[in-house]
Structures are given as structure tokens and as C-alpha cells.
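Here the structure is laid out as C-alpha cells; the discussion comes afterwards.
A single protein chain has been omitted from the complex, and every remaining protein chain is retained in its original position.
Labels run A, B, C, D and E following the written order; every chain starts at residue 1.
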Amino acid sequence: MSGFFVHPNALCETRSVGAGTRIWAFAHILPGAIVGRDCNICDHVFIENEVVLGNRVTVKSGVQLWNGLVVEDDVFIGPNATFSNDPFPRSKQYQQRHPVTTICRSASIGANATILPGLTIGQNAMIGAGSVVTSNVQPNAIVTGNPARVTGYADMTRSKVMSLTAGELAAVEGAPVAATEVAGVTLHRLLRIDDIRGNLSVGEFTRQVPFTPARYFTIFDVPGTRVRGEHALRSCEQFLVSLRGSCAIVVDDGKHRQEILLGGPDYGLHIPPMTWTTLYKFSADAILLVLASTFYDPADYIRDYQSYLAGVAEAEPSAAAPMRA
Amino acid sequence: MSGFFVHPNALCETRSVGAGTRIWAFAHILPGAIVGRDCNICDHVFIENEVVLGNRVTVKSGVQLWNGLVVEDDVFIGPNATFSNDPFPRSKQYQQRHPVTTICRSASIGANATILPGLTIGQNAMIGAGSVVTSNVQPNAIVTGNPARVTGYADMTRSKVMSLTAGELAAVEGAPVAATEVAGVTLHRLLRIDDIRGNLSVGEFTRQVPFTPARYFTIFDVPGTRVRGEHALRSCEQFLVSLRGSCAIVVDDGKHRQEILLGGPDYGLHIPPMTWTTLYKFSADAILLVLASTFYDPADYIRDYQSYLAGVAEAEPSAAAPMRA
Amino acid sequence: MSGFFVHPNALCETRSVGAGTRIWAFAHILPGAIVGRDCNICDHVFIENEVVLGNRVTVKSGVQLWNGLVVEDDVFIGPNATFSNDPFPRSKQYQQRHPVTTICRSASIGANATILPGLTIGQNAMIGAGSVVTSNVQPNAIVTGNPARVTGYADMTRSKVMSLTAGELAAVEGAPVAATEVAGVTLHRLLRIDDIRGNLSVGEFTRQVPFTPARYFTIFDVPGTRVRGEHALRSCEQFLVSLRGSCAIVVDDGKHRQEILLGGPDYGLHIPPMTWTTLYKFSADAILLVLASTFYDPADYIRDYQSYLAGVAEAEPSAAAPMRA
Amino acid sequence: MSGFFVHPNALCETRSVGAGTRIWAFAHILPGAIVGRDCNICDHVFIENEVVLGNRVTVKSGVQLWNGLVVEDDVFIGPNATFSNDPFPRSKQYQQRHPVTTICRSASIGANATILPGLTIGQNAMIGAGSVVTSNVQPNAIVTGNPARVTGYADMTRSKVMSLTAGELAAVEGAPVAATEVAGVTLHRLLRIDDIRGNLSVGEFTRQVPFTPARYFTIFDVPGTRVRGEHALRSCEQFLVSLRGSCAIVVDDGKHRQEILLGGPDYGLHIPPMTWTTLYKFSADAILLVLASTFYDPADYIRDYQSYLAGVAEAEPSAAAPMRA
Amino acid sequence: MSGFFVHPNALCETRSVGAGTRIWAFAHILPGAIVGRDCNICDHVFIENEVVLGNRVTVKSGVQLWNGLVVEDDVFIGPNATFSNDPFPRSKQYQQRHPVTTICRSASIGANATILPGLTIGQNAMIGAGSVVTSNVQPNAIVTGNPARVTGYADMTRSKVMSLTAGELAAVEGAPVAATEVAGVTLHRLLRIDDIRGNLSVGEFTRQVPFTPARYFTIFDVPGTRVRGEHALRSCEQFLVSLRGSCAIVVDDGKHRQEILLGGPDYGLHIPPMTWTTLYKFSADAILLVLASTFYDPADYIRDYQSYLAGVAEAEPSAAAPMRA
Partner (left out) sequence: MSGFFVHPNALCETRSVGAGTRIWAFAHILPGAIVGRDCNICDHVFIENEVVLGNRVTVKSGVQLWNGLVVEDDVFIGPNATFSNDPFPRSKQYQQRHPVTTICRSASIGANATILPGLTIGQNAMIGAGSVVTSNVQPNAIVTGNPARVTGYADMTRSKVMSLTAGELAAVEGAPVAATEVAGVTLHRLLRIDDIRGNLSVGEFTRQVPFTPARYFTIFDVPGTRVRGEHALRSCEQFLVSLRGSCAIVVDDGKHRQEILLGGPDYGLHIPPMTWTTLYKFSADAILLVLASTFYDPADYIRDYQSYLAGVAEAEPSAAAPMRA
């Protein structure tokens, strides 16, 4: 119980507090709580018995951490952010056990946000101030609003690739393939023939489309608030074309992340294996055509971002640390 | 002032606290406040002088209860839930008297919810976490969002009765009337004739429609966020058909409650007298046809849920306690 | 073969021509044709062997009357109006028998109209100049366009009864029931309650609605080009309300005919028994509510206008001749 | 120059008339005209000097055949059908030469149709009565209206393959491939996964799709009145999927013809080489995905139906005569 | 009665025929008809007693000219074109007097067109083949369809001035005013400021707009088939901007005619006095802003094209003959 600071007006009943941690006035920590190293527990915070906090966690004023909450290293919790551990509370009616809410490593909870019980807030996610979070939040996702919806991903650049006018088509004539900031992901201009009898968009395999597909699929009727993908494929290449409407594709190679808004059949996006891919912001009329280099194989999917990062690290043993170590 | 617990770091200035009540650290209760039995007043709560709390009330951390607030028995108030008692506050400008906010028996206020001044939160209602409540909430209603809208009713089942395909019509051929979980409420299949010259939906009185109506009315152009009905009729029977679009009907006999989404002219819902009825989730194009067994008589309406429950109890003296005593 | 005129440049090979008929230059009538009294056969007309013409028929120049055509009394056929008797003609491929086309009494075929084979053009109908008629035309109907659609009925007045503004509602306050030009048909103002929670339209039976219904039905999803009704009911009363959109109702008592465009739930139309009724001009969103005083009985329907007129005449033995005798 | 009949009231100034031909009253044929064998020239027809008629042609009454018109064998021209040979006529202003209008073998022109100058009416086409034809008509096409649009093809059957309900999907579970009436054309059921996060339609190459494609293209934004395709491919296979909306595909193997309305992503249509294919009736939102087994090669296209029939005959030397010889 | 030709198979009963006129086989002209010089009356034409034809008129085969028709000089009437002189014909029911139909100088009636009774077909108008004309046609107008609608004007060029993209705006930077082919009519580029808070379109008087207006007016809610304007102003200048949607403006200085499709607020059209102006092809959402240099004065309007041409000729005594003399 040495090496951490408790303000005289605070009430710290636990002895499990890491070195370098500071606990400020009118904060109250119950005896069973476990607090890591170098944490900052601000005024008027309340922490229940069964709560475990990692290292370097910041808890701003007016926050309560209830039984059932797990807070990993490097988490930031803004002032008056509010948690709950009963999905349908009635006075004096107690649950057998609390649903577990996990705030993963490096995530931040914005000021006065509300987090419903039983959710996982993914690594490095960012919850906007005042949001009301009603479902799980993926790693790196930025969510805002009531209810909270994904509005972006942390640490990424954005590009737009919309349908071209005739003039623009001419202008890009000389550059049919463009690199992105993400390893191996390329943007391919497709042939388009406008005709008063209707229009054609064309891609030839091994030419505009850099592989021969084993299958195609289309994604359609996606509610505007939904996110799809959120996985990487071990060996399958993909080629995406937005036939109608638009959707945003976030590609991530473990080091760089980029959002590309595909808005028309003039461009296709080539995604090599081992690229973490997320699709969202589907317009109501969006139809996305996906050409895939292999048959469907569930074993080819990595659906957990941590496993994905591990896979990338393994594949590139000499590589530097991942994006947000 | 015996039989209740005050944490040493709390400041309890009132003596009107019921037995079994616990008051936790850094809570502050002013001298005039009245707190019932078996309440739980958590850390960092503040209660003003004119506030009255019922029995078995839970007030989680970070909540302030201002003058003007009435909290009935068995209410749950989540952490950081926020009340107000001035609809248009300016510093140093004081109102003659505060608008009264009443939280009725067994209601729950979700974590970090905001309740505007002067409202009544009905018995057994549930305010979603993070909601901003701007108008009265009916008994049993579940509300969420900013501004808060009714999204359901507590303790009820849900059914959907949409338009049928030709195949489905054939399948139900043998079962023209179906019971619901609510006493006396039945669902009646109506005749439908599809024709390339336009379609017909038909109901014959005393046959498909179980009574001869004294009047009809139609409900239309209902804003999607509105709730209608919220009453019981003492002697009038009703038969409801959704001619276009859809709407949800919540029927409640005091013991069971069920939501039925009526979505097409293939079915009618027969509602006997003394059924508490609420209509909501009207689609933008909804037209609801109501056939009623008596002429309009304002005296036939019970518009208060408590009175309705009393009426039901009276009619059935030997019955068990109502649904959520 | 006396008593009719043949121009010297005409070629009349039949002897079956009625007195008073005139046949003009370059007309050609084959030996088997039968032509009634007081007809006028203009220049460049051609009439085949199996054709029978009634009395007082006018055939303007450039018309051919092919085998399979029956032309009743008092018909007018405009210049270059064109008939056909093979629905899918190929050179040198002959049908076993021609489909029969009947032009009923007093009908008129407009200039340069085209009549497809096998149709009946009803009594007193009027085919607009240049129309292409592809389906049967009901008695009294006026059709125009390519393909021809009903745009009105001969010898009738028109009224419009649309939804009312608040001001208009007030203005008609004192006149809840209005007569029409057709015997027994009345227009009834219904109660309407506008409310920001949605609107109500109300009718009480034996009060606003002049009878107690035995059934209701609704008509919806009617293609805009379709005509419904076209019948009279022997004993059933009807009350029609346009709940959404609009449709036109043509009522006809055998002496007077009136079209009423019902465009909103503020008015109902009461139709007594023995009224020939036609419904058309349905807007895409139209929903028509019909309340009927008796259960459905196929024997109650008169579906042939001639039989209807006979029935009316029988009921009123001393009455004058019907509208367009 | 013997062996044909001229009615005494006709005026036939040419001597070039084939045996078996009959020319009726008030018809007038100028000296330079050439008329084939077994023709039937009805009353009041007028034929100019430079016109050539094939054998077995029927010309009904009231028709004029102007200079510039070529009428092949077995053509039927209905009564009062009207041709023209000046696209922008002004009195006394003469063109250098007339645009040529060709009515190909076995075509039929409906009664009172109007044909604008300079068009080709394809072999076996059918022009509806009263139509106004403003552009070329393909072989076998049926056109109607003003302006005339393709509404079908002669001598064919029709099928519909719309999106399936869940129940229907289950029902066809055991039959993933269905033959059509046209040689080698098959319908393939595709996998569809409905999901509240949006839906997927999937096809694997060499499995659901019976070949590995060399390219894909999509057809979209087709005006509803347009016809596409109208060609056969010598060596390329195609697989068509209607991703959104619907369109009709007419497939023709030279002996049988079938129209298939593709209305959803649940089915693909496999078209082998040497199938005459026409696409039309595109809904406004239609997007058709085409997978093709070879790269684009203009030399692979047969764009003339006669050449196509010759190609089919050559490939099957012992086969019977084509469909409509 | 010398100097004109009558075919031996024709029947010409009038003596009032101008020199150079030819009348062909099976034509029939009644004794009272008057036919001008150098006309061409083809086979199977019929002309009634009260008809007057101008000089150099062409009447193709199968046409009847009924009492009530006035045909001015240089008119062309295509084959089987059909006139009528009774708007609601019934056999043996005769009108007191026929409505007068006038085909003005140099107009052309397309093949098989139908002209309803009582209309005026303006000078130099062009009626498309197969059209059904149901209302008056303005001078120079081209109409097609059933019913016929204006689709263009004779002898004019067309331009489009749509909304500009940012790139296009930059490209025209150096050319704020452009002449048209019509005397004095100029196109002025207006300032436009795009802003995410909404866009601005700006015109300063005496700068972008070349005069100071005395009034403005807006034209809106114009049915798509309607034509407006059709007049010239003696002294008032106008400046037209299409604020929303698009409409076509036909400007005519008596010598040249041009159609300009105005499709967005980026351009204004300056029209000097004494310019014949017609507005049509309004899109459903079109709002046209008109700034006028003088107050409204009915006396400033010339509404008759002949008077306008006379006014122009007077103003320019030495000018050559008008456009289409």
C-alpha cells in the first residue's frame, strides 16, 4: 500500500492499488476493488468491490464503476460517463449475476456517455461524448449519438471514389490502377460504356480485375446503420464494386487504416489476403458486388482483431510494432 | 432516528428516515427531506428539503433530487439520472413555485437519463438509460431515445399479424378465429378477394365481425411517434382492421398484456369491453378502421390506468392480484 | 330494290338494302351484305358479304366493314375508322371463323379510330377520334387514347367532393346531407376530428350513415386504368367513403347520370337500391370503404345495363322513356 | 402475264403481276409497279410506280404503297395501314430520293397502323393495330402503341422467375437447375442468405454458375422502353443474374423461343453459345449482372437474325426447317 | 375551267379548279368545292361542297375534306389523314353549323393523323404521322402523339444550358455573356456560391442582369404538357433564370429561331423587346424567375405571330423576307 496517493478527503477502502496511482477528493473505493498502476481516479468517483482496473487508467469525476465492469490497461473514462449493470432494473429486485461489461485496452469513453450493461467496448475504440451505447463496439470504431452508431474508425485517412462524369473519366485515362495507404490494397478503374439504351460497366478477369474469381456474391438491402465485414481472410483475395448507391470500406493492414467510399461502378477495390476489412455507411439502395478468388471456406476467416494482429506479426517477424502499440 | 444506517462520510440532516434505509458515503440529505423505509441512498446523492421518497426506493450514485420531486414506493433511479425543476432556467431568476415531477409506483429511471420538469412517469414505466424524457410517460410504457419515445410496454408478449400471401391464406383456411393471451381479445380472419381490377377485403357483421356496429371511425395521418388510445371502454366492443400500413395494438386485461402488430386488411382484432387498449407504431400510411358496437359516449371511457385496474378488480372480486402488484 | 339510292360511280352488288338508304361514289357493297333503312354509306366505303347493318346507320368515307361485324341501329362510324377481324394476322393464313365485333345501338365510332377484333362497343358508347380500342366498351362510356381508356360517360354531369379545409368544413356546417341529380342518391357530411396525434373520421349508423350495415368491404390497389362496379343492386343500399386518395363514382337512375369524384373521408355517398353504379379514376393510393345494408348475395346483382333499364321501367310503369331512347 | 384477276372496277396499269394474284375494285396500280404471285390487292388500294411486292402478299383496303417501299414475300398489310416516304413533308418540296422502307418476309402490319419513312420491319414481326411505328422493328418482335414499343415476340412461351419467399426457397430446395424450352438454356438457383445486417446472394463458379468467367459486366439505367441484346454469340457462354429490379430475357435457338422474366437475385440464367438473345422490359431500377466465359471479342457476335439462322442450320445439317419457314 | 388535269377515273363535279392542278383516279370533288392553282389531289380523295383549298396544296390518298375545313396555300396533307366536323357525332343528328377547322399557310399534316373539329393548325406547323390533335397548334410548332403534344418548333437550333459543375464553372470564367443565334438574345453567367450551409445564386442589376427591373414574377407548378408565353413584348426587356428544375425557351426574331433549355440557376437569358418567346418542357419542379424592365401592361403584348412578323417587318423596312416565306 505504498507508492500511491490518496487525497485526505477521499475514502479508499482497498489495499490493492498499484504504484503511481492517485485517488482524489470525495472518491470512494470499496475494499474489494483492484486498481492498477499509474491510474488517476478523480474527485467524486465511486468504485464497487468486484471491479478490476488495469494500469494507466484515467477515471474522471462523477463516474461510478459497478460490479461487473472490467477495465483494461490505458482506458480513459470521461467525466460523468455512466455505466449500468442491470438491463431492466426494478428497485429491490436483484439479478443472480451481473452481465459483464468490458472496456478493452486503450479505449476511451467520452464525457457523459452512457454504456448499457453487458457490452464489450473494443480495443482503441472511441465513444463520443454524450453517446448512449446499446451494442458492442468493434476495435478502433468511433461511435456517437443516441443510440450510438459507428461514424468512423480511429487513426485512419478517408478517400472518396464516386462515379465519374464523362470529363473526369477522360482525365484519369492514363492511370487505371491506384495504390492506397494500406499494403496491397489497390483501386482499379473499370470500363464504362454509357449508351442511351442503358449503361454497361465491364471488368475482365486478370485484366481490370487482377485475379480469376472462384465465386461472386452481392450484398444488398443493408440497413443504413449496419456494419458488415469486420474480418480478415487468410488466403482469399477480393474485388469489390459498388454497382448502385455507395458504401464505405475500411481496410487495415495492422499498420495503416484507410476508409474508401465506393460510390459507383467505375472503380473496383482489390483487397489482398490478410487485410482487416469493415464495410459500413451503406446507402439505402447500395448493391455491392464482391468477386472472391476462392470458394467460401469458414476456416479462412479471422473474426477477432487481436488474432488478426497476431497473424500479421507472425507473418512479418521483423516488422515494427503495430499501429497503436 | 433509529433503524436506519448512515455512512460516516455521509451528511444526513433529516430525521425523517424510515427503518431499514441505508445512506452511503458523500450523500447529503437536507433537513426537510422525508425518506421512507428500506430505501438505498448511494454515494454522492443529494436530496433537497421538500422531497418526499416512498418506501423501498433505490437512488444510485450521482443523483440529485430537487424540490418539486415526488417519488412513490418501489421506484428505481439509476446512476447519474438527472432531474430538473425549472423549464427555462436563468441564473438568479427564481420561479414562484416549482413544477411537480412525480415518479409513480414501481417505475424505473435508467442510468444517466434526463427528466424534464413537471412530468409524470407512470406506474411501472421504464425509462431507458441515457433517454431524455420531454413528456409524460404512461403506466407500463418503456421509453428510450432523445427525445424519448415509447418503444414497448413492460411485461408483455408480442405478435405480428401481417398481410398474407396466397399460400398463407390457404394454410390458415381452417382457423378463422384465434385467441390471444388477453382475456376475450380475438383475432378474426377476413375474406379477401384479389382481382386484377383491384382487391377487396370483406367482413360481414355477426359473421366475421362478431357484432353489429353502431358506428365506424378511421384513424389516419398519425405521426409515427404518437401514441393513441390509452383507455378502456366500459361497455363498447371494438373491431379493428388495418386497411393500409400497420400499427401496433397493446391490449391489457389487468393481468396479461400483449402487443399485436396489425399489418394488413386480412385480419381484424376484436376487443371486448373493459380491455385497456393502446395504439402506437403507426406507419406513415396507416389507416385503421374501427367498428364500434355503441354510439360514442364519453362516459364509457376510463382514461386512468389505476381506475381501470380498480374497475377490473371490482368486477372480479375473487381474482388474484393484478399483474405487477 | 326500290326506294334507295346508289350513286352511278358506286358498285352495289347486294339487293338487301332498306328504303331511304343512300350509297355514294366509289363505295362497294358485296352481294351478301344486308343494309337497313335510311342508312348513309359514303364514298370509298367497302362492305363484305356477311355484314349486317341496322337502320339509320351512318358510315363515313374510307371505312371497311369486314365479315364478322354486327352494326345495330343508329350507329355512327366516322371517316377512316378501321375494323379488323383477325387478332394475329398472317398473309394467306385464314381463321376457321371470325371473332364477332358488335357495335351496339346508338354507339358512335370516332374518326380514324381502330377497333380490335372480337369486341362489343356498348349501347350509346362514344369512341374518341383516333382511339385504339383494345377491350370491350360499356354502355354510355366515352373512351379515348391508345390504348383507349374510359374518360367519361355520355350525357352526365360531374361534381367533385374533395377533402375540406377547416374553413370549408365550417362553411357547410348547416347542410349535412345534399341531394344529387340522381334519384335517391345523397351525399352525407361526416364528422372529422383533426388532432396532432392523428386524425379521425367518424360515421354513426342510422345517423350520418342512413342505415345499419350488414357488412363492410374495402376496395384498394385498383390500377388507375380500371373500372369497377358497372352493376345495380336490386335490394341492397350502399354507403361509400373514400378513406384515402380519390375515385369517381358514376350513378345512374336510368334517367339521369352523374359523376361524383369522392376525394377524402369528409363525405359519404348513399346509393339506394336499383341505381346503376360505376367506379373508376381510382388514384394509386385510393382506399374506398363500402358499407352495405345486406349480406352479399350474387342474385341481388344486375350486371347488364339493358336488363337494368328494363327493371327500372317495370318498377315505374308510367314513367317516360329512358334517358337516351 | 396471264393468270391473274383484275376486277372490272379496278385500274391496273402494270403488266408485271404474278400468276394467281387478284386485284379488286377501285384499286389503282401504276404502270411501273411489280406485283408477285398469289397476292391479294383489295378495294381502294393504290400502288405507285417504283414499288415491288413479293409473292403471297395481302394488301387490305385503303392502303397506299408509295415509292420507296419494298414488300417481301408473305407480308400482310391491314386495312388503312398508312406508309409515308418523307420525314418532314412540305407541299411542293420534293426530296432527292425517298428513304427506303422494307417490310421483311412474313411480317404483318396491323389495321390502321402508321409506319414512318425509312424503317425496316423485321422478318415475322407483328405491328399492332393502330400503332405508330417510329423506329426499326426487330425480327419476330410484336410492337404496339403510339409510339410503338416492343411488347412481346411472336411464337414464344413466357415464364417468370421472381424473388422467392422463404417458403418458396424451401420448396425448390431439391431442384437447383431447371431446363427451359430452348436448347441448352438452364435456370440455376443461387444461394441466398437473408440477414438483418443486409442480405447476400452467392454463386460459386463451376458449381452454381456452370463455367469460370473471363469477365463480368453489369447493365443498368436502361430506359423502360429500350431493348438490348438482339444478338447471338458464337462461342461465349453467359450467366445472367438480376441483382435488382427485373428484366425479361428472350432466348431463341432457331426452333423455340421463350421469354423469362428474371426478377431477383435468387436465380441465374445460363445461356450457351449460339442462342439468339434479347433483353427488354427493364424495370427502372434494374441491374443485370452478366458473367461471360470469354473476353469481349466483336467477332464473336452475330447481330443479324438471318445469319444466325443460317449458322444454326449449318451446325445441324440434318435438322428440320427453322421455326417459321 | 381549262389548264387543270382530271384523271378519267376521277369524278370532279366542280368547275372552280385553278390552273396546274391535277386530280387523280377515284378522287371525288363535289360541285361546290373550290380548289386553287397547282394543287395535287391524289387517288381516293373526297372533297365536300363547302371546302376551299388554297394554291399549291397537296392532298395525298385516302383523305376526306369535310364541310367546315379551310386549307390555306402550300399546305401538305398526308395519306389517310382524317378530319372530322362533329365533336360528339350521333347518327342522323345534325349540327346547326359545323365548327371551322383551319389549316394555315405552309402547315403539314402527317400521314394518318387525326384532327379533331374546330381547331386551328398554325402557319408552318408540322403534325406528326399518326398524331391525334385535340387542341390548337401554334405557328411553327411540331406536335406528335396521342393526344398530340408540342415536341419542338420547325426550323430551329437547340442549345442546353444546364447547371454547371465546379470544373465547368471555372472553365467559362472568362466568358460571362454569350450571344445566341437570335438577334439581341444573350446568355449571362451568374455568380454562384456553393456552401455546405446551402447555396447562393446571385445577380446584380446593370451588371450580370443588363437592366434594372421594374418587377419580378415567378412561374411554377406548370403541368409538363403545357406551353406558356407564345407572345412578344413591344418594349419590355426580360431576364429569365431557372431557379429549380428546367424549362425550354424558344426565342424567335422573325428570321432565326432557337430553343434554349435552361436547367439551373447558373445562367440567365436576356430577351430584348420584339422577340417572339415560347416556354415549354417545364420539369415538374421547375420555378422560373422572370425579371422585367417595365410594369405589367397588357398593351405591350403581341399575341398573334402574324402581327408580330408584320411588326418586325415594319421596324426593319429594308430587311429580307422572313424566315420561311
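Going forward, contacts are C-beta pairs under 8 Å (C-beta built on N, C-alpha and C of every residue); 3 or more make two chains touch, one makes a residue touch a chain.
Predicted model only: the values in this text are computed from it and were never measured.
S.K.: Thinking of the whole complex, not just what is shown, which of E:Thr21, E:Thr58, E:Thr134 or E:Ser201 touches the missing chain?
M.R.: E:Ser201
S.K.: Among A:Asn9, A:Gln93, A:Ser135 or A:Thr212, single out the residue that touches the unshown chain.
M.R.: If we include the chain that is not displayed, A:Asn9 is the one touching it.
S.K.: Given that one chain is not shown, which residue among E:Val182, E:Val222 or E:Leu262 touches it?
M.R.: Of the listed residues, the one touching the omitted chain is E:Val222.
S.K.: What does the interface between subunit B and the hidden chain look like in terms of residue numbers?
M.R.: On the side of subunit B, residues 11, 26, 28, 44, 46, 62, 64, 66, 80, 82-84, 88-92, 112, 114, 116, 132, 146-147 touch the unshown chain.
S.K.: List the residues of subunit E that touch the chain left out of this view.
M.R.: Answer for subunit E: residues 196-205, 207, 209, 212-223, 226-228, 243-244, 265, 282, 285, 287, 289, 291, 295-296 touch the chain left out.
S.K.: On subunit A, where is the contact patch with the chain that was removed from view?
M.R.: The list for subunit A reads 9, 25-26, 38, 42-44, 56-58, 60-62, 74-76, 78-80, 106, 108, 110-112, 126, 129-131, 144-146.
By our rule, only the chains that are shown with their structure count from here on.
S.K.: Regarding the subunit A and subunit D pair, does the interface count as same (over half of residue numbers shared) or different (under half shared)?
M.R.: Mostly same residues: over half of the interface numbers shared.
S.K.: Averaged over CA atoms, how far is the centre of subunit B from the centre of subunit C? Could you give it in whole Å?
M.R.: 55
S.K.: Counting only Cα atoms for the centres, state how far subunit C is from subunit D in Å.
M.R.: Each chain's C-alpha centroid was found; their separation is 37 Å.
S.K.: Centre to centre, by mean C-alpha position, how many angstrom separate subunit A and subunit E?
M.R.: Here the centre of subunit E sits 64 Å away from the centre of subunit A.
S.K.: Using the touch definition from the top, which residues of subunit B touch two or more other chains?
M.R.: none
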